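All protein chains of the complex are present and in place, except for one that has been dropped.
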Amino acid sequence: MLESLAMPVEKQIIAALLLPLFSAVISYFAFNSHKKLHVLSGWVASASVFGSFILFLILFYTLRLGLAQEVNAILNSDLGSWINVGLVQIDFMLRIDGLSAVMSLLVTGVGFLIHVYANGYMAKDENRPRFFAYLNLFIFAMLILVLADNLLLLFVGWEGVGLCSYLLIGFWHKDMNNAQAGQKAFVVNRIGDAGFIVGMITLFLATGTLSFSQLQSLAVSLSPELVALAALCLFIGAIGKSAQLPLFVWLPDAMAGPTPVSALIHAATMVTAGIYLICRLSFLYTLAPSVLALIAIIGALTAFFAATIALVQNDIKKVLAYSTISQLGFMFMALGAGAYSNAIYHVITHAFFKACLFMCAGSVINACHHEQDMRHYGGLWKKMPCTFACYLVAVLAIAGVPWTSGFYSKDALLWTVFSEGDILSFLHLGDYSLAVLIYYLGLFTALLTAIYMGRSLVMTFFGQYRGHGEVKESSAVMVVPIAILASLSYFFASRYGDILMELLYPWTRSDMQLSHHLLAENPVFKEREHLSMFVALGGLALALTFFWYLPKVTQAVAKVFAWPHKLLSHKYYIDEIYNWVIVEPLRFVAGALFKVIDRALIEGLVNGSGALVLVLSRRARVLQSSMLSSNVLTMSTALILFLFWLLW
Amino acid sequence: MISSYLLLAVSLFAIGVLGVLVRRNVLVVLMCLELMLNGVNLAAVAFSQQLQNADGQVLVMVSFAIAAAEVTVGLVIIVLLYKNFYATATDAAQNLNG
Partner (left out) sequence: MGSLVFYILAFLTVLSAGAVVCLPKVIHSAIALIICFCLLAIHYLFLGSEFIAALQILIYAGAIMVLLVVSIVLMGSAFENQQEAGLLAKVIGVILASALLFVLSLAVPVGKGQFLNFEEQATILFSVVDIGQALFEKYFLAFELVGVLLLLVTVGAVMLLQEKKLPLPEGSGLRAKRQEHAKEAK
């Protein structure tokens, strides 16, 4: 039955993929010319993403129909051969299965809402067409990443989103700081990409193919060391893209870009590319348990460290940035426990509430005349009620308050780490297995999450207004998308959670039962669930207490613990350390190379050869003299020599 | 005894070359050119005598004519040189310097 729908399906996929690209090109080249056309670019951009979303929705239903019949149904679209050189054969092949359908819907759906929001946010910016062109280009690249059927095409999308991230972070490039932030993002990403390429090469040399379907069937026949090496290298790529320890330093700086960019790229979609990659290659990672253990450890540590830094940040966007890093750490924790579908579940719910949080922050920033420091906010719940309501819902979701989507996803995540973490159980620390330790670390991080998000809520919306100027609610074009996302982050899991898990079935472990209703029977699960609930509500209560009711106490405590406070607010001085250990030596080496090789050697050769020619020609010029006698001399010498040769 | 005549002719030629190389006066150079030509003429006549052939004599006659023509033109050039540069040194005209 799938074959009968094959022709339109192929065209649908291609259309859905190319629509944003088309709109990007039009925006950049056509709408850039006249000021009157600038408004058009925003509408066209949003419309094209919406069109993609509708197409993907249709494809999604087609897929569901197919899945009803066989478990591993996929929709394929072959756009032709790409590289065909001897043994290397790579095609432009797109696939839609449960994972990519879910991700593409997420990308286009949340992307559409953010495009609409950006219409309002960037209304006064004169570079609007360029912005929407880049944004659409990003959607296109992300869709390539998500829909690719082989590693190389995925890498094309990977690099594409990296490029768009660079372009968009440094969008207001006249300010040097923004440009440098963009460059930092790109360079740190590149370090991860090096790992990605090594992993790709390893897999290709071992199996001769990069297509996912073929790799899946060949993976079991590879030696475990090779699989572990490839898995590790690809994970390094994911570390760079998804901002884990130690390559997370670009994400806080990326907040220099416009808020819609932060919402779309650095919260919902690009940073989840690493998680998507590991899920795609889940068949590889299940064969490399040591790498999975490493992933879980790095994820847990990242989550913890980022949460501690977020506690003391004063810039609202930085709080959200570190929160993103922390939540990504959670997702990697789940991946490490082998719960791939749980990680994707959390990706989706996180996208909803994090994008909502970022957009609310953007709304507040816009209303307070580009003020980002929370110490100058306060009492905004009266002046911006809609934004406040949405922010509140999103904070509840991220904290994991019961019945929000965040609760369901985070809960399931922590549960799988605790119970099914037998992947990690080969490592022990004393009486406790690594899985349990990671679980408790994750739980503590959840507490911290609730605390710092509550803090940001209190500092921004409660109390007295500590800033200057008049503040009023943002326009409808900005508030409506925020409201939609807020409501999604509330009811999405309870309504659509089951459908989601059904789609992601191939990525769940066969012994994991993730349907919430089924799990509710389990008493251990109930215990853990109560603990999570307690942590979430307790964290929020702590935040309210310390930052609203008793601000003076908090400040006194901060003075007592002055040096930890300093350490945290300077993000453990990690940027300074990196600068000292890596950047400065590199700069020194580059400078030395420049002075020695470039200037002395190469320019010496080039200039020297020119100078040599000049010197030689100056000497040679003497030969042509106008003196008759010297000419005669030359002639007679030649004559004598010739005769000598003739007569000897 | 032709070799003696040939040696004499060669000596005359060499002395002519010496003169062209050494002397800086244009008229003397011209005269040494004539000396060289005469050396050649002598060699031609000597060969003509040895081979009992009149061809050498004809060569010499033609050589005479050419020598006369050459001297004429050479003197014209020297006169023009003298008029323009007021000197008769071989190195007087140096406009075509490299």
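Per-chain residue numbering starts at 1, and chain names A and B are given in the order in which the chains are listed.
Here is the rule we use: a residue touches a chain if its C-beta (ideal position, glycine included) is under 8 Å from a C-beta of that chain, and two chains touch if they have at least 3 such contacts.
Because the structure is predicted, anything quoted here is derived from the model rather than measured.
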Touch residues of chain A, complete complex, unshown partner: 629, 633, 636-637, 639-640, 643-644, 647-648
Positions on chain B where the hidden chain makes contact: 1-8, 10-19, 21-25, 27-28, 30-32, 34-35, 38, 41-42, 45-46, 48-50, 52, 54-55, 57-58, 60-62, 64-69, 71-73, 75-80, 82, 86-89
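The definition used in the following text is that only the chains that are shown with their structure count from here on.
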Distance between chain centroids, defined by C-alpha means - chain A, chain B (Å): 95
Chain A-facing residues of chain B, complex: 17, 20-21, 24, 90-91, 93-98
Residue ranges of chain A in contact with chain B within the complex: 621-629, 632-633, 636
